[in-house]
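Data block below; observations after.
Removed from the display is one protein chain of the complex; every other protein chain stays in position.
Right, subunit A next:
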Amino acid sequence: MKEKLHQLKLKYQGKKMAPAFNALHTFLYMPNETTHSGAHVRAADDLKRTMNTVIMALVPCLLFGMFNAGYQHYSAINGFPESFSLFDHFLTWDNFWVGVTTVLPLVIVSYGVGLAIEFLFAVIKGHEVEEGYLVTGMLVPLIIPVDTPLWMLAIAVAFGVVIGKEVFGGTGMNILNPALTIRAFLFFAYPTWMSGDKVWVHEGVERAGTADAISGETVLGSLAQGSDYAYSLSDMFYGFIPGSVGETSTLLILLGALFLIFTKIASWRIMVSAVVGALVMGLIFNGIVDAGWLPEYSKFYTLMSFPYWQHLLVGGLAFGIVFMATDPVTGSQTNKGKWYYGFFIGFLSVMIRVFNPGYPEGVFLAILLMNVFAPTIDHYVVKGNIKKRLKRFKTATIYPKSSDEVDTLKTETA
């Protein structure tokens, strides 16, 4: 097989379809490429391995989301179980089957459409198929409601991959996180499918208006309307709550985060500072409420009085911080910049979440906003280094032919 594929590769070399073939070939076999210039040996990591590590961190969230799709569906019909048992009520075949029929198609469409476009662009532009979409394709199904129509997803993915990434030159060149671009497209194009109390439960929309109507409101949705929610703190932490497919289980997201930090794939600086940012904003809101500056009838009252640290347990904040804010391409690229970048993501997420009248969630908007500002942050961080160099230059020891030249050189640079 190895030999046959090698022969095929040589046959396709230089042809139009070569990138498509190579993508499949390198998926099976790491290529036989050797070093040409510079260092003759190279470390073991490549982009495929890096992306694959992120996917491994996402798989538990996906599996949980599949079970949760069924759990929320049946709980909406039959009511939540009185004494919850993980194996009797959650990890059941019935629940899983709902996940297979609802979540799996999302994954397939996301990868199918996205990779098809990637291959197409690679063949047209004659470059290799790059691995960026492997992670994006996995993220997308995890950040949308479970019953999102597949055609909508297909259109959104096409938009996100082409406008969000390929027009900038592909993986590594984009300004906005492609997965969030897709999410934002869905949010603005089909708002009714992205919010409300029907979309988070399988068949919620279908059954709306009938006698069998079922619904499930997210914790944030309930808070925004000032109504109560029936979920305990442990429900929120473990993730037995309605929400986008993969975002609900804070526990598994935390495990994913630890895995990514341990493998050194994602930036711990961004994660830590984003958590700090969210806590700070939450504390400010709690402080305003405690100080009595906000009347109880204010529509922001319930969200602002929500205990600051619980913001991390509900909605997509934890998921966004761990898997989306840490995208190295669209995030801040300097270590110092990452602190500011992460902090503002957490800070703005909670702010938008509280003040957004239409939709009580702000992570994806906050991250997209900070994606835009990341180069600005880096600019000022790098400027610090440049300034240091200029300062050093003032005491430079230059021995040229005449002292006039030194003066011109110094004035030129200063």
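As a convention for this text, a residue touches a chain if its C-beta (ideal position, glycine included) is under 8 Å from a C-beta of that chain, and two chains touch if they have at least 3 such contacts; residues count from 1.
Keep in mind that, in the parts below, contacts and distances are computed from a predicted model.
Asks: According to its UniProt entry, is the unseen chain "protein-glutamate O-methyltransferase", "Quinol:cytochrome c oxidoreductase membrane protein", "Na(+)-translocating NADH-quinone reductase subunit A" or "sn-glycerol-3-phosphate-binding periplasmic protein UgpB"?
Replies: Answer from the record: the omitted chain is "Na(+)-translocating NADH-quinone reductase subunit A".
Asks: Using the touch definition up top, pick the residue from A:Val41, A:Ala211 or A:Ala291 that touches the left-out chain.
Replies: Of the candidates A:Val41, A:Ala211 or A:Ala291, A:Val41 is in touch with the missing chain.
Asks: Could I get the residues of subunit A that touch the absent chain, sorted low to high?
Replies: Residues of subunit A in touch with the missing chain: 2, 5-6, 26-50, 52-53, 128, 130-132, 169-173, 262-265, 267, 269, 328-329, 331, 333-335, 338, 378, 382, 385-386, 388-390, 392-393, 396-401, 406, 409-410, 413.
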